[in-house]
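Only a single protein chain was left out; the remaining protein chains are all shown in position.
Lettered A and B in written order, each chain numbered from 1.
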Amino acid sequence: MLNKHIDKPVSVLLMSIAVLCGLILLLVLSFLVKEAWPAINDGAWRSFLVDDAWYPLEGLFGISPMILASLAMTVGAILLALPLGVSSAIFLVFYAPAPVGSVYRLMLNLLAGIPSVIYGLWGLTKLVPLIVQWQAPGVSLLAAILVLTLMILPTVALTSAAALTAVPQELIAGAAALGLTRKSQILLVLIPAAKTGIISGVLLAVARALGETMAVLMVAGNVVQNPTSLFAPVRALTANIALEMAYATGTHRAGLFASGLLLTLLVLLLAWLASRLRSQAQRG
Amino acid sequence: MTLTSSINTRPYTLGSMNTGEPCCEPIAHLQVQNLSLAYGQKTVLDGVSLDIYKGCITALIGPSGCGKTSFLSALNRLTDLSASTRVRGSVLFDGEDLLSDKVDVLTLRRRIGMIFQKPNPFPLSIRRNLDLPLKEHGVNDRKIRAQKIETALRDVGLWDEVADRLDSSALALSGGQQQRLCIARALVLEPEILLMDEPCSALDPISSAVVEALIIRLRGQYTVVIVTHNLAQARRVANYAAFFWMKERVGKLIEFGQCQNLFEKPNHQLTAAYISGTQG
Partner (left out) sequence: MKERGFTLLIWASALLVAAMLLWVLSDVFIKGLSHLSWSFLMDEPSDSGRSGGIAPILISTLLILLVALFVSIPLGLAVAVWLSDFTEQRSEFANIIRLTLDALTGVPSIVYGLFGNAFFSIFLGLGFSIVSGGLTLACMILPVFIRTCESGLSAVNNDWRKGALALGLSRSATVWHILLPAAAPAIVTGLILGIGRATAETAALIFTSGYVDRMPESVMDSGRSLAVHIYDLSMNVTGGDDAAYASAFVLITLIILLNTFAQAGVNRWLKGRLVAL
């Protein structure tokens, strides 16, 4: 009867590991705060908002242009990916013949699995030269938006498809019984019914776009300035961290950690909203 | 607190009741005393007292939802699986209260086996389904295990059917074979008591008859407590019968007695109505 009372120690062991893994979040947050402290204590954080430029070596820490750039990229990418993604989902669920549908789904999964650095490489070598022909310098807000769109499209499409599939069959049958055309069934009944699921997928995509580093670092041009034109090179918050961590020291380094902290809080807020919506969709 | 003060039905314990002529020497194997069971705030069973006799088959009958299955799972502490389940009262087994915290649950479950409504062989080979519990209970000698496995499979009449494919999946067996395998899996541990929760209800009529015949064969060697909705089956297999009923949404034991007696001369109006099919 060797392992008769093994459950007790195993249970304690497993729980300690679980607590340890839960503590990772605390560890991540506390190290971010610790490293960022010189840049945020005693009201130092105000300079992030007040300073009108990012010259960390001269003590100027205005990150608003980079926040705006990150937001502009994200919003632009969502504006493109939402209609494309939702119509892809509609295609997948209602229009695609069975074999085409499974190939299409496979393709979306493949697209989702491509490393972001490869999107960056492709964007830099294929997309940017195309934009240059239109308007220099090529590396720009537009390039970042397009690459991000490609990256978040699968997320939007796959979560929307899941939400559409989850719409109760009776609702579809009811709409068909009313004599609605397929288009009206989809636009008036199905999309509204799947709304929360789709929005929660979009929020996840927003979080991914905001947190993305490599792809935007490689194609956006990385000039710290307000995003005033689609063709202007801009620098995202994430890209800034990746670019300057290598040589940052002192308050500069703290400033980078502070921007990482800000980014994390933003993304956590979005993830929390998405999960609220998901549980709402499950209940209702 | 005395046994009888808090309950409205007389406890059906050894020597205190009119159960008619005993079928065998009535030795109490389990003495259930004032057992109550609640899931969270909801009480599902209250004030049940009865004896389970050694070597006999006791059938638990009554409508769905009156706590028969809960009663059964309390007897081998499967109720421990959910922390919100609260069991009160006592069940004496070998002079010890098996509900007490001091009892070693794993050994208890080896001694009191359980068969479920839906056959649940593990997704392993036929052999490993029996081998695994033996190994886990410390039977380390491979030869002894092989022998015990063969005996158990012979006991349930499965040996001839599966001897040549012991290493193929247990899930490939038919429903009736799966249920007999589950019984063999319990028997291989040489338990003293078998709890059966509607063991035939998920089977087709022919398999059901085979399993029923097997249960009858177990009589005398094992103490069996069986939940069944099939009254005819209860009459065919059981020595004793206990009738459960819902009163104010709480399961109660209404009547307990020799099976024959309970069916032919029920003491309680509800029992009479239930077995004649006018209630429940």
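Quick note on the criterion: contacts are C-beta pairs under 8 Å (C-beta built on N, C-alpha and C of every residue); 3 or more make two chains touch, one makes a residue touch a chain.
On a predicted model such as this, the values are computed, not experimentally measured, just so you know.
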Contact list for the unshown chain, restricted to visible chains: A, B
Given A:234, A:263 or A:277, the one touching the chain that is not displayed: A:263
Full-complex contact with the absent chain, from A:73, A:157, A:175 or A:194: A:157
Residues from chain A at the interface with the omitted partner, ascending: 3-4, 6-7, 10-11, 13-15, 17-22, 24-28, 31-32, 34-35, 83-84, 87-88, 90-92, 95-96, 104, 107-108, 110-111, 113-122, 124-126, 150, 153, 157, 181-183, 207, 210-214, 217-218, 238, 241-242, 245-246, 256-257, 260, 263-264, 267-268, 270-272, 275
Hidden partner interface residues of chain B, rising order: 76, 78, 81-84, 105-110, 113-114, 116, 118, 120-125, 128, 132-133, 136-137, 167-172, 182, 185-186, 189
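We take it that only the chains that are shown with their structure count from here on.
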Where chain A and chain B are represented by their mean Cα positions, the distance between them in whole Å: 55
